[in-house]
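Scroll down for the structure; my scribbles are underneath it.
A protein chain is absent from this complex, but the other protein chains hold their places.
Coming up: chain A.
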Amino acid sequence: MSGTTANSNLPRRIIKETQRLLSEPAPGISASPSEENLRYFNVMILGPTQSPYEGGVFKLELFLPEEYPMAAPKVRFLTKIYHPNIDKLGRICLDILKDKWSPALQIRTVLLSIQALLSAPNPDDPLAENIAKHWKTDEAQAVATAREWTRLYATGA
């Protein structure tokens, strides 16, 4: 890793987490820090099998704020996705990214939780109202739309 001045006093914990993410990545997840800013990660999550996102490759960005790990990382989808807990700006409604954050959680656990969220959408705690409504009134059709979006936006990139 190139040590620019901005990255010079990176906490040991972040360095260790990064090393482990690169050496033993979680299945279906890749996360690599950007060259210029070691607190900024380019993330890719494969759509889980058995989910409407299967076959898609979803890009996300993850940023570790100054207070990390006391404060949660900031994560956002860059790939368009049809999901009741993800809004059109890619923001994610996930408890561990908010009030349930604990400094003993890690980047890895956060990304695994997001992957799990793709397998199990929760329309009762929605971020995207319209999509959640769609999900609750006609799940089959909503799932079809999610598949269509996956095909349109998350494949062949």
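Just so we're on the same page, a residue touches a chain if its C-beta (ideal position, glycine included) is under 8 Å from a C-beta of that chain, and two chains touch if they have at least 3 such contacts; residues count from 1.
Rule of thumb we're sticking to: contacts and distances are computed from a predicted model.
Entry comment: the absent subunit's protein name, as recorded by UniProt, is "RBR-type E3 ubiquitin transferase", drawn from "Putative exosome complex component RRP41", "Actin-related protein 6", "Cytidine deaminase-like protein" or "RBR-type E3 ubiquitin transferase".
When the whole complex is considered, the residue among A:100, A:136 or A:151 that touches the unshown chain is A:100.
In the complete complex, the hidden chain is touched by one of A:33, A:52 or A:69, namely A:69.
Mapped onto chain A, the footprint of the missing chain covers residues 11-13, 16-17, 67, 69-71, 96, 100, 102-105, 109.
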